[in-house]
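Sharing a structure below in structure tokens format, with a few things to ask.
For this view, one protein chain was removed and the others were kept in their places.
Then we have chain A:
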Amino acid sequence: MSGSSSKKDAPNSKRPFNSGAMDRFLAAAHKKLSSEAERIDQLFYSYAITPPWVIQPQGIDTLCSDLGIHHTDVRILMLAWKMQAEKQGYFTLDEWRRALTALRADTIIKLKAALPELEREVRRSSNRANFYSYAFKYNLTEEKQKFIDTETVCALLNLVLRSEFLPQVDALIHYLKIQTDYRVINMDQWMGFYRFCNEINFPELDNYDSDQAWPLIVDDFVDWIRSHRG
């Protein structure tokens, strides 16, 4: 009792009456909570390097091997999305807490167990576009960078879109590799690909209308498919 009152807990200090049972329950809950938070932090510090206490690429590699996944696995990107990680290859404590608290994972085993649910969450229609655009932003590593080279874009498309839109993504990657007009891709074009996969009948392309506001690269892609179809 005295231990719990010594903690400067706001609701506790305001309570005029000392209702023992309630206090005990709250204290237990808090202890559990704080210990979960503590364990999450502990887990963080097992990967982060001092100072300034950030998980760096090396730490992420270790994390990956602890989770039993490759560091290019889409699930690590999903984890980054869940953290809303700002900078590629780095997880800050705040980001780490944001994700792991939400996933209720305070051990590496729990985190591993939470991955399938995270995958389902990403695939939910309300999150898909957000995750897709995040994938692009996450790969912008330099200050004020707005483009990603087509090679990286191909790898990224493979990672985030191929499982859902296999023939489209294969065609698109093929096109991106043989064309010479575009060496970098911007966000607008990136989102254009997503729209294309989601909205256009493939491989018929019968509902594609180039009078709509498609990015030119999508027009060119469609022209290329059509001309190759003979």
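As a convention for this text, a residue touches a chain if its C-beta (ideal position, glycine included) is under 8 Å from a C-beta of that chain, and two chains touch if they have at least 3 such contacts; residues count from 1.
Operating definition for what follows: contacts and distances are computed from a predicted model.
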Chain left out of the displayed complex - its UniProt protein name, from "Cullin family profile domain-containing protein", "RING-type domain-containing protein", "Nuclear pore complex protein Nup85" or "Ras-related protein Rab-14": "Cullin family profile domain-containing protein"
Touch with the omitted chain, as defined above, among A:Gln56, A:Gln145, A:Ser163 or A:Gln212: A:Gln212
Per the touch definition above, residue among A:Thr62, A:Asn158 or A:Asn186 touching the missing chain: A:Asn186
Chain A residues touching the omitted chain (full complex): 146, 186-189, 191, 195, 199, 211-216, 219
